[in-house]
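All protein chains of the complex are present and in place, except for one that has been dropped.
After this line comes subunit A, so read on.
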């Protein structure tokens, strides 16, 4: 006899599997169609490719300057994340250990600023750094990193702040007794302890910056194709009315593959990092 319990279990599995198909199918379809010609894609988008042709991958790579853009994405992402991590940790540490009026006010301003969405300041941002200062025209990529540091700091300071509060002050006093000064204490004692939090912040920021579209669009769009990040580069294949799918799909795959491969190996860390980052 099938009892209610096992019936329930079958129902649960059914829901999970149907959801799984819904979540995975789009990616699978991109993969199988990336090896087809335009005619084959229109003819039978659902069928398995008859042959695995990598030619279009090379064409796409060349047309979107894949290696340039990949390097740009890499440099901008890791440059920004590194700066955010180090500077935010320093600031948060100082805020926790020196609760002066100024520091409390600065910390409050940073936390409060998190409610401001990017769209609310993108117009003045571009006006200031483009038309007024000219940074966007002269040093677009560095300007972009500078901006990511600004937009990424508040959350990072906030998360570090929460963690540093739980580090016993005695630890720092002991280091102080042993002759460390402020800076040595921070870099030799505190920063290593912060490692798990740094990983969390790193993951959150890598996912954001690597995939970000609107800010790089505003800062890099006039800097020439060689300066694009991957999300900008992929647009090369989008026409106004049509899409050249046999080049576009390989390009999509080339853009999403690096992060999917990392996910295969680090999914536990990534999911953990995202959870810790958003629950705080």
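Worth a mention:
Definition applied: contacts are C-beta pairs under 8 Å (C-beta built on N, C-alpha and C of every residue); 3 or more make two chains touch, one makes a residue touch a chain; residues count from 1.
Here is the rule we use: contacts and distances are computed from a predicted model.
Missing chain, UniProt name from the options "ATP-binding cassette domain-containing protein", "ABC transporter permease", "Membrane protein" or "Acetolactate synthase small subunit": "ABC transporter permease". Note on the undisplayed chain: of the listed residues A:117, A:168 or A:192, the one touching it is A:117. For subunit A, the residues touching the absent chain in the complete assembly are 9, 12-13, 15-16, 19-20, 22-24, 26-27, 29-30, 33, 41-42, 44-46, 87-88, 90-91, 93-95, 97-98, 103, 106, 109-110, 113, 115-128, 131, 146-147, 149-151, 153-154, 157, 169, 172-173, 176, 182-183, 185-186, 207, 210-214, 218, 231, 234, 238, 243, 245, 248-249, 252, 255-256, 259-260, 263, 267-268, 270-271, 274-275, 278-279.
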